[in-house]
Structures are given as structure tokens and as C-alpha cells.
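Here is the structure we will look at, set down as C-alpha cells.
Yeah, one chain of the complex is gone here, protein chain that is, but the others are all in their spots.
What follows is subunit A.
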Amino acid sequence: MLVPIFTLKLNHKINPRMVTVGKFDGVHPCLTAATQAGKVFIHNPHARGQKPVAHRLSQSTQDSDISMLNINQAVTCLTAGTLGPNTTGDTLLVGSQTNLLAYDVHDNADIFYREVSDGANAIVLGKLGDIQNPLAIIGGNCALQGFDYEGNDHFWTVTGDNVRSLVLCDFTGDGKNELLVGSEDFDIRVFKEDELVSEMTENETVTSLCHMHGSRFGYALANGTVGVYDRTARYWRIKSKNHAMSIHAFDLNADGVVELITGWSNGKIDARSDRTGEVIFKDNFSSSVAGVVEGDYRLDGQKQLICTSIEGEVRGYLPASKDLKGNLMDSSSEQDLIRELSQRRQNLLLELRNYDENAKGVSETNSGMGVIPANTQLQTALSVRPATETQKAHVELCISTPNETIIRAVLIFAEGIFEGESHVVHPSAQNLSGCIRVPIVPPKDIPVDLHIKAFVGGKTSTQFHVFEITRQLPRFSMYDITDDSSQAPPNGKVVFSINDRPQRVVMWLNQNFLLPEGVDSPDITFNSLKGGGLLSISMAKNGQITLSTDDIDLAGDLVQSLASFLGIEDLSAEADFPGYFEELRTTLTEVDEFHSVHQKLTAAMADHSNYIRNMLVQAEDARLLGEMTTMKKRYRELYDLNRDLINEYKIRSNNHNALLACLKSVNQAIQRAGRLRVGKPKNQVISACRDAIKSNNVNALFRIMRAGTASS
């Protein structure tokens, strides 16, 4: 069995996911992690007591191996690595909600300190695409930014939602790194520089990503799922009731292939085979895992897997030696094999017994057994139901039995459309029947597999037959076909041309919408049950398609879905969404206002700090002179001032949050404008919009969003 080769107790809390190892002097690896009170600690057991105390760095009084780095802001992410071309050691990069600091620990000097208005939720350091220098890429609110060693941003793009995880890996296999971005809208996006090449939709916030080998990468979600992708195909995934705090690729069993190491919120560490997800090793911490990293911490030329817990416990594991034969757990494999085979035999025997007993028939008296006619088949039907007085608009799933049997309960397991992973319908004993109607309201336009389990039996049964059926809910299921022309037609529209037959569009309609009897013409009008008004689709003879809706997100989804169905690689479009554009215009003016308020507040704060300094000196003077009444007065004033400062801080943070929300919606607007196009035109729109915002040219921005290009 594999045991840790070293264990440390650091006596400092470690913030989850903010752990790294850096060789700041170029030789000695140091475990570096963010801790409470806006500090970063650097554990350097190799060079004891040589560190001078200056600038940001101070020696911890509790432990001589640890130096503290004062950031004075809540740290949100950190990493270490080679950034500059001529530096001896690694550069430490620390991100906070508003700033990014690049710091040279060895020389104890800031390399650069940049304000990042979109915040830094995640950071990754390395080479991206054809860009020459390594970049520190941060992901914030809907935006990605890459800085080189001088602090210049060489890379900028937007993404669908707040970024939570980043990793660089050669996804396309062209020898250059692509950027993988996991965000809060459940997507993993792949950027080849600023071009979006791939998009994988998961069912929860993507909290961690890690590169395994080749084009293979691991991911973790906020709902306790971890898994491995190879390009766009998912290899395996597992779900636990705990949350994956950190994932890392490391070859623990020394077979030449890395395993996915996961640190869990309950303190468990497990290593899983990258091919199957089978657990090959596990260990337990007493508190949640904070981060999993690797480094040659003993300076003996071998990399160790280093796991840390939030309470500051650190354990290092060496890859297994040959004589363990890849068997890292303490139970013997042959016993397990025999046990597994016997278990399978037992299962088969039980199944066989079920068939035998069933063939024998059963006495009528035993009603608890849940005897049902052998030809019972479950019928399921999906239909769109508009809102009524008592019930909101929904998609109705009707499950029924053809005979007198009843359905005791229905379990539906589906991802992303229920609060948890399942939805249960359990009628009371008086309301049992052979038909159950389940209202489903999908919150997003995504195709969902509904795994239905229905318990079928008699009214007094204690045992039921379980029918398992899988139905697919099409992507655009909350749209009801309508020919009612009384409603006002939508103002917004997107127009584009395709070189395909109308029949193909009809096929797409039938596959992606819930249509009771199918359609045969691509001209169709829907009523959006999510309250978005009408949606009408029409196709002219020359292949020009007009999508009319006021919902720009929906238009984007439709364009993307249609383009991928028809295999269109590049698609430019003209769009107009007067309502949304007006909103955006207001947001842009708001951004300006918030900015000016922000500046004013900052100035006020500087005044106050000066005032405090004076006051404190006066108060202390008074104390030394023994003038107690003056001193008391001064301190009372100081107290009042302090209260004012706190209030001001609250105003400032509210202002800041509002500003962030606005910036996010601006970033989202660019993303949305991009989604109305496909391929190259899409990237053109995004970069043109970015330029327009940089030059603060609002009119040009709207022109680009409408026409797709800057020149009109």
C-alpha cells in the first residue's frame, strides 16, 4: 500500500484551489498558497533563515520555514511559473477581484501590478497559440485577458459567463496550446488564441480543469462530478455527493500514464485511471482538500504528488515503486477478483431464480407481489402546454399503462433541468391511477435525455415492476406553434443566407422543436412559453432565412443549432434587436457614471486617510501631554470617522458590484452579438466590438453588432 513519504502541518489555513509550487530561486521548490486575511504564504524548508524582511515579505513568527506575503486584498487565484525571458526563478502571480500582481519572490520586487476590472477568478500561465512570450491568462467576469512579463495585454476575448477554471493544452493536436475555459454557464470552451474552436456543454459550473496528456483533459463540476474528456468526447465521469476541490494529473502508479488525482471536500484523495475512472488509490485527510500539486520537494530528482488540506496539512506521495505492481491499495487483488466473480454468479443466480419463479406462475392470493399482465407496456408522450390560470406554461410528460395496473411513482433522472438530478412524482394512495402527468419546465434551451423509471403494480402491492424508459426532450421544447396573428410581431430579427434546401431546414425544425404532427414548410411561427413573445422563422426562395424574435439569446441559440445541423462553418448575418440595443446603450452610460462615482469615492477615501493620520497624532499627543479630555474627544472623533469610512466602504463596494454587473452585461452583449454569426465572421464581430469599446465609440459598436463589420 502506498503511504505518504512526508507529512507537514503548516498551521496556516489554505484557501481552496489557491495552491501552487514555484521555484522562485530557480532551484528550490516552495509550496505557495493563499491564506486568510489577504495573505500568501511561501513554505521554503530548503533555505532556512536567510530571508531578509522587507517590502511585502515578512517572516512568519510562528514557523521559520514560512514567509508571508501581504496582498491586502482577498486573493482569488494564484500560480507560479516562468513568465519573463531572462529571469532565473519562477514568477509568482496573484490575482484578486480587482488586480493582478506579478511578483519576483527571490528579488522581493513587483514585476507588474495591473488593474483588471473584470476580476481574476482563475489564472493559468504558459504559451498560447502563436504568441511568442508566455502569458499569464486570467479569467474574470465573462472576459479573458493575457499579460506578458511587462504587463501588456496581448490577448483579450469574451466568453459566455463568469470564468471559473482555465487550462492550457494542445487540444487540436497541432503542436500549439489552446486555452480551455470552464465557466458558470456550464460550458467548456476551447479557444485557439481568440477563435472559439469547440464548445462542450456540461450540466453544472465547471470548477476545475486539468491537462492529462495529449488532447486529454480532466474536469470537475460544482455538483460533485469529475471526468475526463478526449477532445470533445467524454471518456468517463463519476458523481459523488462531495465536491471536487482540486484535480491534478499525476502518474502515481508509475505505469507511464498519468492518473486523475481528485481532492474532495470531505478530505478524500483518490487517483483514478484516465481510461476507465477506476480508483487505483485513495487516502483521507481530516478536513477538506485545498489543492493538489506536484514538485520535487525533497530535492532528490523525483517528483512527488503534494496534497494539501484547508487546515494546512500537507502530504507528499512518491510514485509507486515497481514491486507494488500497480497495486496501491492494501486489499489483495486475487481476493477481490474472486469476490467480484462470486458476486456476479450470485446476481445471475438471482436473476435466474426470478425467471424460474415467474415461469412457475403465482397464486392469486399473494397480492403484495405486484403481479402485472406480461404484455404491459408503458406509453409516454411529450406535449407543449401553454400557461393556464392554475399552472405555468410547461412541457407535459404523460406516462400511462394500457391496462388496470397503476403507476405508484415516477422518478425522472435528467441533467440540468431539475433542482437536483431527479424529479419524483408520488401520488397519494387515494389518487393512484394508470396515468401520470409530469410538468417539466426546462430552464435553458438544451436537449435533455429524460431517464424515466416508473413503478408499476397493483393498488395494494408492496413490490412493483420498474419500467425504465429514456426519452429525449428536444432543444427548443418550450415553444408552442401558433397561427395567432393578433400578437404584435417581434421587432428584433437576424437575417442570413444559406445554400441548402428548405427540406433540410424543415428537418432541423422537426428535430429540435416539440411539434405535435411535424411541419413541412420552413415558414413557421411559435409562441415562446418562457415569456419571450413570438418567434417566427421564414425562408425565402434564395435561401435567405429571417429569424424574428426579441430575444437575442434565443436567436443566437437558433443560429448556432441550425449552423451545426447544416454543417455551416462560416456564416455572417445582419441583425437588429432594437429593444436589447437600447438596453445596452443605457448600460454603457451607466458604466461611465459608475466609473466617475468610483473616482470621486477614491479621492474622498484618500482625504479621509490623511485626516485619520492627523487625528491619531493629535490624540496621541494629547495622551502624552496628559490632556485626557482632549484625547477622549479626539478618539471619539476618530471613532466617528471610522464609522463614516465603513459606510463609505459599503457605498463603494455597492458601486463596484453594480459596475461589475454592468461590465459583465457589456461583455455578454459582445458574446451575444458573436453568437449570431458562425466561424470567422463571429471572431471578426467580437474583435471589432472590443476595438469599439476600447476607443469608446458606442455608435460603431452598434453598427458592428447590426452589420457584422466595422465599415458600413
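Definition applied: a residue touches a chain if its C-beta (ideal position, glycine included) is under 8 Å from a C-beta of that chain, and two chains touch if they have at least 3 such contacts; residues count from 1.
To be clear about the criterion, contacts and distances are computed from a predicted model.
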Hidden chain of the complex, named as in its UniProt record, picked from "Mediator of RNA polymerase II transcription subunit 11", "GPI mannosyltransferase 1", "Bardet-Biedl syndrome 7 protein homolog" or "Cell cycle checkpoint control protein RAD9A": "Bardet-Biedl syndrome 7 protein homolog"
Candidate in contact with the missing chain, chosen from A:172, A:376 or A:587: A:376
Selected from A:299, A:424, A:540 or A:603 as touching the chain missing from the view: A:424
Residue touching the undisplayed chain, where the options are A:27, A:299 or A:352: A:352
Touch residues of subunit A, complete complex, unshown partner: 12-13, 35-37, 39, 60-62, 224, 239-241, 266, 323, 325-327, 331-335, 337-339, 341-359, 361-362, 368-377, 408-409, 411, 413, 418-428, 430-431, 453, 455, 462-468
